[in-house]
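Shown here is a partial selection of chains from the complex, left in place.
All chains are identified by letter, namely A and B, in their written order; residue positions are counted from 1 within each chain.
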Amino acid sequence: MLFIGVIGNGDCSPAVAAVAEEVGRRLAERGAAVVCGGLGGVMEAACRGAKSAGGLTIGILPGDSRCHANRYVDIPIVTGLGEARNVLVVKSAQAVVAVGGKYGTLSEIAVALKNGVPVVGINTWRLQRDDRWDVGIEVAGTPGEAVERAISLARERT
Amino acid sequence: MLFIGVIGNGDCSPAVAAVAEEVGRRLAERGAAVVCGGLGGVMEAACRGAKSAGGLTIGILPGDSRCHANRYVDIPIVTGLGEARNVLVVKSAQAVVAVGGKYGTLSEIAVALKNGVPVVGINTWRLQRDDRWDVGIEVAGTPGEAVERAISLARERT
């Protein structure tokens, strides 16, 4: 089974949630498990999408209680690590889809790229160093494109 | 679904492994998922037992690679945290069964007791403070007894 991370903000617009939900649903349809931070916003939408297609969802939680997981999480991992749990979401994924996102998502993208975990982004950060655009994040235009690319990149690694 | 931790040494005798395997098998028969550290010894035996009965196994790994999980782990969580991952095994479980164990297992028992996670022990540590025996660890004589007690204690908490 492939494990694909879905990262994004814990508080997001309905439009962003719709994208995340489709990402989750398509991952499940392709037989991949969703790994995420287990809370609301993009995380909840991705889990909801995955469950709508009978998928498996793993939520790696920052706090000390499984009660904080959104209702679509099958496997809650309780870390008590606060934000340091972001590193675990990324390392436990074979590829990551970033949907929108703020600074927390940026930190996950950076950890993924540092660790060689492929990142596919939809409307997410663009990064520049020394006046050159960084090409670490693969840009996808649609949830379907993002999911196909993430699964393909994850398979190349195994 | 209940999540029950199984903790013990990563390198154990065949007799201890047989106990851990029966613990894993019985947990799966009761519908509980096995949460463990994902490596060898007691962890591998518990996962093997769980899979023999069609159960679900979660391995919270200390290193940076999913490759280090034993072959019976369904859901590898890659932490890169080293021994600090022991805290996550305990916090992600609703009760813990300790089988034998050395200092690493003792640290997990202590974290569990500190966090109010019930601990059932088979041939494990006994603890004394101020010349009095600590009664935090419930003692079980057999794998069957340990599993029934752990499930019962986990249910009381939810």
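Operating definition for what follows: a contact is a pair of C-beta atoms (placed from the backbone, for glycine too) under 8 Å apart; a residue touches a chain by one contact, two chains touch by 3 or more.
Fair warning: this is a prediction, and the values are worked out from it, not measured in the lab.
Complete-complex copy count for the single protein sequence, taken from this structure file and not limited to the 2 chains in place, is 4.
Note that only the chains that are shown with their structure count from here on.
To overlay subunit A on subunit B by their CA atoms, one rotates by 180 degrees, a value rounded to a multiple of 5.
Per-chain Cα centroids separate subunit A from subunit B by 29 Å.
Residues of subunit A that touch subunit B in their complex: 1, 3, 33, 58, 60, 64, 66, 74-81, 87-88, 91-92, 115.
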